[in-house]
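Incomplete set of chains, arranged as in the complex.
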């Protein structure tokens, strides 16, 4: 991952913005595909597998974004001595992910 | 839940089809919202919270669909003496959901 | 899985009782191992990996037990016309597992 991220005045540059956007577009397409499966009254188990694929893809995006966030925003915050808020936020995100 | 489901020649009628479709449309909208957050370079933590909301909504749809599936397709299969395949499929879905 | 399960007066015979008990004993040993790692002040990341192994082993026991439960108790309940309670219970278990 070649990284040119910087955090400037609270404005975060996502180093993998385009790649993550592409993945989200693919997820959007998968969700529309699931809707079509419902409309065509396909077999529930096939629909459930497709929804599991959406979940897996969504978790991967979360993890990738969390990784970028930690490498950049959290590291910046710690280097600037503002660590507690950054770590509390990160832990809050993790808690929601593992529920 | 008023249910008029029937399984006829492998064709499954989803009793909550419209409700689940509405939820999937809402999820599709949420995914598009996340894309917009990326495009507007919003704060990663806010994006991560929004992706967690997508995950939670997706799991709820899975559980609702799995519940309908069990009440109808699995019960039908068991009543028709074809239980093993139905239960194996259900467990396979469950395994994917808890990963 | 050779199965001799039967449900008699609400009394359930677990077909894989010994195998599941062995797995639970192994999990108990893993949990004690984690305690020892704490006492020896081992590196947190190593401890976290070991706790992840406990989680994975615990989920596998849940899934195996749920599979037996569905093949026996749920099928029995459905064959005896008492399906709704059995399916509600199963769904409740699933909801807790995926949280």
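By letter and in written order, the chains are A, B and C; residue numbering begins at 1 in each of them.
Definition applied: contacts are C-beta pairs under 8 Å (C-beta built on N, C-alpha and C of every residue); 3 or more make two chains touch, one makes a residue touch a chain.
Bear in mind that the values here come from a model prediction, so they are computed numbers and not experimental data.
J.: What is the total copy count for the complex if 3 chains are drawn?
T.: When the whole complex is considered, it contains 4 copies.
Here is the rule we go by: only the chains that are shown with their structure count from here on.
J.: Round to the nearest whole Å and give the separation of the Cα centres of chain A and chain C.
T.: A distance of 31 Å separates the two centres.
J.: Could you work out how far the Cα centre of chain A sits from that of chain B, in whole Å?
T.: 20
J.: At least two other chains touched by the same residue of chain C: list those residues.
T.: Not one residue of chain C touches more than one other chain, so the list is empty.
J.: Name, in rising order, each residue of chain B that touches chain C in their complex.
T.: On the chain B side, the touching residues are 59, 62-63, 66-67, 70-71, 74-75, 78-79, 83-84, 87, 90-91, 94-95, 97-98.
J.: Considering only the defined contacts, which chain B positions touch chain A in the complex?
T.: Against chain A, the touching part of chain B is residues 10-14, 17, 20-21, 24-25, 27-28, 31-32, 34-35, 38-39, 41, 43-45, 47-49, 51-52, 54-56, 58-59, 61-62, 65-66, 68-69, 73, 89-90, 92-93, 96-97, 99.
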